[in-house]
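Once you've had a glance at the structure underneath, I'll fire off some questions.
One protein chain is absent from this view; the other protein chains keep their places.
Entry: subunit A
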Amino acid sequence: MVFNSVVFLFCFLPLSLLLYYLVPGRAKNAVLLAESLIFYCWTGVAFLPLIAVLIAFNYLWALLTARAKSKLRGLLPLAAVLVNLGVLVYFKYANFLIDTVNQVAHLGLAALNIGTVLPLGISYYIFKIISYEVDVCTGKIAPEKNFITFAVYVLFFPQLIVGPIVKYREMADQLHDGANRCTPARAEHGAELFVFGLAKKVILADSIGALWTDIIGAGGVGLANVSTPLAWLGIIAYSLQLYFDFAGYSEMSNGLAALLGFDCPANFNLPYISGSITEFWRRWHITLSGWFRDYIYIPLGGNRKGQARQLLNMFLVWAATGIWHGASWNFIAWGLYYFVLLTIEKTFLLKYLKKGKVWPHIYTLFFVVLGWGIFTANQPGAPLGLLLQKLFVPQGGISPVYYLRNYGVLLVLGCVCSSALPHWLWEKISKNTVAKLLVFALLTALCVCYVVAATNATALYANF
């Protein structure tokens, strides 16, 4: 059930909120768990045993870890991490690994029959669970004693499909305070976040994304036939779509969390206004880069063990970031592309970038957009070699005129909404309550129209 569907907005959400608000504080977690289970099982119960076992195992394991004697304390969490990662690898990467091994060693191993559909949200909840296990082991948090509370953390329906990957320690206080976490102020902020996120997803992302589909999709004109300017226009449109899709979904998630009484960290902070790649990664998918920093980069020694070791650590983090996005070589290449860029920035470029005014932004956008070209190269119709040739060898073909005519306004709007301007504007409007309500009601109504008329495209990042 995606958030941008009629069934979620006008059936699941009102019923869930109503029930959740009506029950007393001590029952709120149990109700939230039941609602999250319905949400999880909306596409069937096939993977229910998997997540039930994972929750039970990790609940017990964390309690065990906290009580273990010092000698075992290193081993127990290691086992937990291996089990959880093992599940992720099995479902997400097994066939990719078998395929790779077969190609390298010609072993002829048979592919596993695990279906083509990933268990819903597995990349996100496994990372949430691992953060919990590691934090318990390092003593940052006490293990959760209440099974229901722990299950709510893992299954929390606003974060189930595309995150954000919020750590247990960031939600623990509010998880334990069922009586006081819901406040009108928080709920109002949540409703605002949700509608703005919904608008990003259904008005901007889905409309702008159609340009790229017009080129590479089934029935599209084909990347091979487009001119260089149209290839650039296409990849820029894809970059905007990816941002609004994912940032919109993350905002909806945080908005829902706030409606339920939880403050969750923002996942995006206007990434396209960054003046360096380093800054970009502090603004894009913040919870994921934070996770890799806290649970891979720093445990490996971070920057404290000399420059060679730091480079190795960065290499590992970015290879992992790449492959987290999917079992495909283009994602690994995309991760390593950022490793190279960040290494260059760290070694010498960053100090020049800090002095520049305009060119650092152009530089950043150029490499980020090019990066999305690598990122999307696993889609049929967008092979990387062809895309690079189209982008960098000037050539004729289908001109961008029609696409500018058809998508021009949306593209400009997309660029404007990638900046801080809408936020500034909203602050101004908010000073006048009537204007604020009017604008908000219109935006909400328009979003509903787009939801009703659309075919409910799922979030791009649900596939990662």
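The criterion applied here is as follows: a residue touches a chain if its C-beta (ideal position, glycine included) is under 8 Å from a C-beta of that chain, and two chains touch if they have at least 3 such contacts; residues count from 1.
Please note the rule applied: contacts and distances are computed from a predicted model.
K.L.:
Among "DHHW protein", "Glutamyl-tRNA(Gln) amidotransferase subunit A", "Branched-chain amino acid ABC transporter permease" or "Cytochrome bc1 complex cytochrome b subunit", find the name that the UniProt record gives to the complex chain excluded from display.
P.N.:
The correct option from "DHHW protein", "Glutamyl-tRNA(Gln) amidotransferase subunit A", "Branched-chain amino acid ABC transporter permease" or "Cytochrome bc1 complex cytochrome b subunit" is "DHHW protein", the UniProt name of the unshown chain.
K.L.:
Tell me where the left-out chain touches subunit A, residue by residue.
P.N.:
Looking at subunit A, the ones touching the missing chain are residues 1, 5-7, 9-11, 13-14, 17-18, 41-46, 170, 183-189, 191-192, 195, 207, 214, 219-222, 225, 263, 265-266, 398-399, 401-402, 404-410, 413, 433, 436-437, 440-441, 444-446, 448-450, 452-454, 456.
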